[in-house]
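Removed: one protein chain of the complex. Kept in place: all other protein chains.
And then chain A:
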Amino acid sequence: MIFRPLASALIALPLLATPLLAHEPGTGAHGGVRVDAGHYHAELVADGTPAVSLYLSDGSDKPVPADGFKANAILVVDGKAQRFPLSPAGGSRLAGTAPVAIPKGVKGVVQISAPDGATTQAKY
């Protein structure tokens, strides 16, 4: 009888730990800023050119195929908000081209729509 609560507690332990880890923005595998976005991790790679890439991975940083995903980026560049869509570009990558050059470490939000209609947003 005592095993049941114990087991639940053991299962719940990672639940307590993961949000703390997941919410810390860090550097992703592609050198961009990786943040937590709903069920996914989203890594935004900007290198000073208008081309912007977004890499999706799951909670354990395994790449998630980007096919069927849609994304909309709102990034603040030089005091102006730039809006542009991102579309699947093979593998776990979503790519888009901004009207202006996007510097590294840009601030903004990317709204992501999953193939099943669920939406989430990644805040940078």
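Keep in mind that, in the parts below, contacts are C-beta pairs under 8 Å (C-beta built on N, C-alpha and C of every residue); 3 or more make two chains touch, one makes a residue touch a chain; residues count from 1.
The definition used in the following text is that contacts and distances are computed from a predicted model.
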- Note on the structure: Not-shown chain resolves in UniProt (candidates "3-isopropylmalate dehydratase large subunit", "HlyD family efflux transporter periplasmic adaptor subunit", "NADH dehydrogenase subunit L" or "Xylose transport system permease protein XylH") to "HlyD family efflux transporter periplasmic adaptor subunit"
- Message: Even though one chain is hidden, which residues of chain A still touch it in the full complex?
- Response: 72, 74-76, 79-81, 83, 107-109, 111, 113, 119-121, 123
